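A protein chain is absent from this complex, but the other protein chains hold their places.
When the chains are written out, they are named A, B and C in that same order, and each has its own residue count from 1.
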Amino acid sequence: MKIGVFICYCGENIGRTVDCAAVAQAAAKFPGVIHSEDYKYMCSDPGQNLIKQAIREKQLDAIVVGSCSPHMHEKTFRKAAAGAGINPYMVEIANLREHCSWIHDDIPSATKKAIELTRIAVEKVKYNEPLIPIRVPVTKRALVIGGGISGIQAALDIANAGFEVVLVEKEPSIGGHMSQLSETFPTLDCSQCILTPRMVEVYQHPKIKLLTYSEVENVEGFIGNFKVTIRKKARGVKEDLCTGCGLCVQKCPIRKVAKNEFEEGLANRPAMYVPFPQAVPNLPVIDRSVCTYYKSGKCQMCKKVCGRDAVDFEQQDSFVTEDIGSIIVATGYKLYTIDKKPENSPIQGYGEYGYGKYTDVINGLQFERIASASGPTSGEILRPSDSKVPKKVVFIQCVGSRDEAKGFTYCSKICCMYTAKHAMLYKHKVHDGEAYVFYMDIRAGGKMYEEFVRRAIEEDDVKYIRGRVSKIYEEDGKYIVKGEDTIAGMQVIIDADMVVLATAMVAQPEAPKLAQLLGVPYDKYGFLAEVHPKLRPVETSSGGIFLAGACHSPRDIPESVAMASAAAAKALVLFGSDMLEREPVIAKVNAGTCAGCFYCQKVCAYNAIEQKEIKNRAGEVIKVVAYVNEGLCQGCGTCNATCPSKSVELVGFKDEQIFNEICALY
Amino acid sequence: MEALQKIAKEALASKEAAFIIGYARVPGSQKTRPFIARDEAEAGQLVFDEYCQNNLAVYLTRIARPKEGKMGIVAKSCDVRAIVALLQENQIKRNEVYIIGVNCSGVVEDPAQPLSKENLAGKCNMCQAPQPAGTDTVVGEAKPYERADDKVGKLLAQLDSLSPQERFAFWEAEFEKCVKCYACRQACPLCYCEQCIADKSQPRWIESSASVRGNFAWNMIRAFHLAGRCIGCGECSRACPADIPLMLLNRKMGMIAMKEFNYRHGSNMDDPTLVGSYNNSDRNDFIM
Amino acid sequence: MANENFEPKITCFVCNWCTYTGADLAGTSRLKQQPNARLIRVPCTGRIDPVFLIKAFETGADGVLVSGCHPADCHYNTGNYHARRRWIFFRELLNTVGIPESRVHFSWVSASEGKKWVDVVNGVIDKVRQEGPFEGYKKINNEFALPEEVEV
Partner (left out) sequence: MNYYITTDEKLRELVRTLAEQKWNIISADKQGTRFMYINDGKDLTVDAKARPTKVSAKQFVFPKSEPLFFFKKEHDDLKLIDPQAVQQKTVLFGAKPCDAAGLPIMEKLFNWDYKDEFFNKRVENTVVIGMACDYTDEYCFCTSVGLAPDSEKGSDVFLVPGADNHYVVKEVTPKGAAFIAEFKAIFSEAAQGDIKAVSRTQPAPEKKFNVDEVKNWLDGHFESEYWSKAGETCLGCAQCAFVCPVCHCFDIVDENCAADCGRRVKNWDACQFGLFTKHASGHNPRETQPDRYRQRVSHKFKYYQDKFGETLCTGCGRCSRNCAVGIDIAEIVANIPM
């Protein structure tokens, strides 16, 4: 086999700590290597041309590129190899950047390591074999998980492109957190007014199958061919019969039995309820935890008043299974509940601001409801405890966020903007009121964002104090806010009527569970991980699964919408072809040596191992051996390691390849 | 003994079994050895007593399958575990074997000597049920016998108390003796691969040389492939011409199977195998 | 101790999706590491056969590190669970033949744990450096050294 080695400087990135020329010279002496060279940027057009030229001129059978991570440019170099007429799988990458030059300082030892990494790749490529990608059909149907603004946007984009979408929302209505907001920064337009038409569009779209009050139960399969089981939770109301007249809700005798979730607990609701007036779908749901019928078997008022006989107390959770080609995760965020430490979380408690103890210490979403025209105070700024107009309001930023002691290292990103908005809304409605904002820094990057904050300070006279609040306590009906003004270098004490905490955005508590179902990595906070932070920000490491909105990290509405459209575009790229090419890295069985113990079948997560009878010429079964279904095998290789006789091997990572790699390390 | 011969003759006469894998006396000796009875006259040579050390289950995967009739086999309770293990691992089907269970009162370690507390096979020390279960028929009676010192267990405890360097030196001396005759493998009822990993040459994970290093690799992998599978019959140790205490490794793996998973292979043919299944709560404390 | 000048050789077997990517992230983040580790990339920890570890020692490794996705995070759903079950046996087996835990290390490092990867790698290197060269295996490997290289 004739092997070519190409060592990339990556500008200075590799070249600074690795003597690339020395690596190329050392590689030239490896047995089997007949061509070796180095170049400034191997991934550039001239770089790729060097490779192609060498392949053609020296009739190379295989190449090794010493460059950045294979996750970065393996595809590029495979394509280049294919362009020069050799099979793209005759390419191996030595990771000289992420795994060498960037992590070492000492040139001699980094160069020595780079030579060894190159040798590993050369030894592996000796046993590479030409492979042909596997083609599988694509189900052109998307699943969007989460019906907030991100999910709505993604669903509409895909549906409008002409493909079917299943939109799953765990709450009784779509709309998400955006439907709770009063106005949006930096334009101060009404959140509901811009969102509701989108919600209705989803509901009415012929290509969108909307499953509210539903959750993803199980995910099987792979890109282009997922099978998703969805649990439709029992509403207690038959969706096909209910007209949404609302009579049952009006007649439910236990009016204020539960905290209204939509109003962030600032109001109550009955057992039979619609989350909010503009809910989509406009269908009520029975809260079984509080409903009299489920406690004593009595009442049934709702059932009695329903003219359509739509109330069904016996309704059970039901399951639907959908064939799906691509999944977009848009499960959004939650606000950090600061009064208690969440279970199994790195997040610590944050007791000292008195949230949960002092009625008028509220969080940002609660303030949104107070400021909202459709909220519990009809948009009048009244504090929850006594419905009086607060004359002095203190807003505290970074509650939880950017505070390692509390378990958060990240910035929640949107709080600077919404706090400015809150203070501004307050000043617009309470002209004689005073608004104070405690902040660490103002992060107002974004179109018209900085101008918006300046307006709050300069036009609306919001008093910004740079510093942290150390303590809040109640005294004579006031909340004494003790803080520090780090610019003035003095202690500040404010006797406030109300305090609004800009608490951190956290991931949905169920996000890790869903991520596990999907096989998508997530960070320690439960935010889902993209496959590359810069160049593939909406893709996950699981093919065909994309991310939209705040399930990935804290972000505001325009960013979420943009990300949702990006995710939709990724799904549409997938739907653009009828067949999908899959990596041909799959297991293959040697029927001759297989003893038929079927341990491989036991460890296969994809049911890809089948049993096959081997017959002699007389047609008698002489043994039963394992057989790999190429369509199902995902190429993990667990069967290969499990097989005692090594009768099943993973193409692309065969025993001989790995054996050679290990032997290259001497 | 007569009961055994009678059952074997009947099974052969009725064509229930094509042959009976059993024990026959070595002429002029009290020793016995494996014997395959194919007709009624040969069935008259079958015996069972305390000199029947062999685990005959090994023949179920070695011998040519009959076109008609089952493979008959004489099995002690420990041998039945090997048969159940083969059932668990798809090597035989229950309707392919006719199992004549024999109640056992312990077998000898050294067949030149009579059975005694001192001359009791190591496996009999570990025996939990001398009466075989799940067989087609059972003959004989199981008399209680006195258990001897658990030599393997003691040696293992001693080995565990050494430093890693000392343990390595211990095995270096033991494996140096290995001649790679693969008697351990061939005598093992659960080593049934058509091509052993040790015979695979592309790549050659286990060097075929009987070098110390190749012997380390072979013996470690042999023990690993039997981890959670070994049923403790000790045939590997007994077959080893170099007297390498192979059961130390097998026993260690068996102890882990018991400690971590409360599992004994070959106990029940419907049990999921240890390798090939997992539990979310499997031990994780050794992983950073 | 004399071991301070000893540079151990650590052979690492890592899964493609979590640990290899985590190591990429460590690189992208320019987190410095000692240069003693050599990574061999496999799709999944489920692919890692114990014979790899034996071969690593046969090729002169002083220590081995095996790393993959955290439980429940496996890109292939269950590969790491099956791997872990094998390790439970194999590490005990190695320990019994005198290849101690201090030379055979396991970790879960996710794609986002670049920092953890650095800590794990440096920790393993330090630990093995403290252990010193794996004299036991080096001795039995000697039989395979080219004659001119044999120390007489």
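Just so we're on the same page, contacts are C-beta pairs under 8 Å (C-beta built on N, C-alpha and C of every residue); 3 or more make two chains touch, one makes a residue touch a chain.
Being a predicted model, the structure only gives us computed values, none of them experimental.
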Chains still shown that are in contact with the chain withheld from the display: A, B, C
Touch criterion as defined above, residue of A:F30, A:F367, A:Y627 or A:F653 at the omitted chain: A:F30
Touching residue (missing chain; options B:A210, B:M269 or B:M288): B:A210
Omitted-chain contact residue, chosen from B:A3, B:V47, B:M126 or B:A239: B:A239
Residues in chain C touching the chain absent from view: 59, 144-148, 150
Interface with the unshown chain - residue positions in chain B: 26-29, 31-36, 54, 58-59, 62, 64, 177, 179-183, 185-187, 199, 201, 204, 207-211, 214, 235, 238-239, 241-243
Footprint left on chain A by the chain that the document does not show: 28-31, 33-34, 119, 123, 592, 660, 663-664, 666
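Rule of thumb we're sticking to: only the chains that are shown with their structure count from here on.
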Chain-level touch network, classified as line, ring, star, complete or other: complete
Rounded Å distance, chain B centre to chain C centre (Cα mean): 34
Multi-partner residues of chain C (at least 2 other chains): 55, 72, 78, 82, 86
For chain B, residues contacting two or more additional chains: 197, 205, 275-277
Interfacial residue positions of chain C with respect to chain B in the complex: 50-51, 54-55, 58, 71-72, 78, 81-82, 84-102, 105-108, 120, 123, 135-137, 139-141, 143-144
Contact footprint of chain B on chain A as seen in their complex: 592-599, 602-603, 624, 642, 644-647, 655-656, 659-660
Residue ranges of chain C in contact with chain A within the complex: 9, 11, 17-18, 20-21, 23-28, 30-33, 35, 38-44, 46-49, 52, 55-56, 59-61, 69, 72-79, 82-83, 86, 110-112, 118
